[in-house]
Structure formats: C-alpha cells, structure tokens
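Mind looking over this structure? Questions follow.
Shown here: the complex without one of its protein chains, the others still in place.
Right, chain A next:
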C-alpha cells in the first residue's frame, strides 16, 4: 500500500452528556474544563457538554434522543415553537462544531457514551478512515462500524470531518464508576498523544484492524399488546462479542421456555442496553471484518 498523506488535524472537540444519564462523558468534560485543557501540542481542544438540560434532569433526553438529530434533514428543518429541544440543540451544535460537511467543521469530533451492556471499551465510527483506524490501533479497544452514508448519519460525531464515539460499559444510567472514568480518560490521553505525534510530522506504519460491522438488530419476542414476553437468556447476557451460532439460547420467556437463535454466525453487541427497549432492540448483530490501512503522515500545507 502506498504511503498516504493526510491533511493535518488542527482542532478536536470532545463531547459529553449527549445522553444526560451517561455520566462518564459529563464528568470527563467538566474535569477537562476545570483543568483548562485547551491545547494538546499544536492541536486545539474544545470541550462541550452537549445536552445540559438532560444532564440536569438525569435523563437520556428531554423530548427526543439528541444522538438521532444530526441527519441532514433534521439539521436543516425550520425551527418552530413545537420543535423539540434536542432538534434545536443539534442545530446549535452543528453551527458551533460544523457545519456538517463543510470546510469549517471541526477536524475531529469525539463523543463520549456509556452503555449498560458489557461491551468494554469500543470506538464506534461510520466510515473507515485512515485517521480513525490509526488511532484505534494505538488504544486497546474494539472497533464498531456502522455503514451509513454521511447525509443519513444521525449522530453527533458525523458533524466533524472525522469523528467517532467512545462507548464504554457496563455502567448503569446515573452511575459514575471510577474504573470506567479512568479507562476513558486514558483512551482520550492516548488519542491526543497520537494526534500530537501525527501533527508533528511522524510517519505511521501500515496495519490491519478487526472491526465489527453492524448487520441487523433483534427485538424481544412480544405479545399482541406489544409487551416483551421474555428476558435475555443468561448465556447471552454479558457476552457481547462472543460468537452467536444457530441453536444458541438467546431469550428465556417468563413461563420458562428457551428461545434459540437461528441464522448465520454473527457477533452480538449492545446486549440488554436499557435505552434500546423503547427502540425495540434486544441486541445488535455484527460481522467481523479485517481492514487494512496504509502508512500515513501529515500533508504539509
């Protein structure tokens, strides 16, 4: 693979509180603001608490999930009296950190999230880009890719020229665990260090990464009234990223029957994420793919 030269990263935005009850990001952003973390070498750093109303209320969102408000359609929809708070907030954030798709957008946007699922530390990104993969390679994580074109991309990190979410679990909503805080802080420190090395002209070698690419989601079995009739089976609970094969138990009904998975071998993740009950998702399924990335260095402009 040819060495690729890539435009420099001048600025980074680190965001927390996009879901107001996912506390790691809230407290990391506050601590960075308290420490006046505004620069990492030549890279300028902006920190933003993105959904302050939801944070104050201790809720995921007040009217609508902020992290679904960044599609092109919602970002350009006219604001009226009945526009939900989160749609307005998304447009404000787009003005501050974007506009999405333009030359003014922040070079890299990192959005911090927690999950109740046992996923450990993950980076979630839309498109395979060399910067993201190189960063991923230097931080001990799993990578998750969502294959969605930019215009339809609905979450905050799509506003930056490059972006990814850091998703860490398991942590209950409304709880701040020190071990998880420390892991995320370390991941951010490594990311900022990488960016500084990159900006100072260092060359990075080619490599390969394994990433999990979203295939489909599975809902709970429900009765005619729409109520879930089963709970995640104990063999699947807490076993995110452990290969699921046909015949493996996935649900246990309240009357004790075991329901089994049928389909191709895939990797479950976001198993029993609290916020996904209302989105009718019990878990997601992914394929695992290997991506190669070329050696890169910064293009001198």
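Observations on the structure shown:
What we mean here is this: a contact is a pair of C-beta atoms (placed from the backbone, for glycine too) under 8 Å apart; a residue touches a chain by one contact, two chains touch by 3 or more; residues count from 1.
The rule is simple: contacts and distances are computed from a predicted model.
Going by its UniProt record, the hidden chain of the complex is named "Aspartoacylase" among "BRCA1-associated ATM activator 1", "Eukaryotic translation initiation factor 3 subunit F", "WD repeat-containing protein ATCSA-1-like" or "Aspartoacylase". The hidden chain makes contact, of the residues A:69, A:87, A:153 or A:232, with A:232. Checked against the full complex, the candidates A:52, A:174 or A:263 give a single residue touching the omitted chain, namely A:174. The chain not displayed touches chain A at residues 27, 30-31, 34-35, 58, 116, 170-179, 181-182, 231-234, 237, 252, 254, 272, 274-275, 277.
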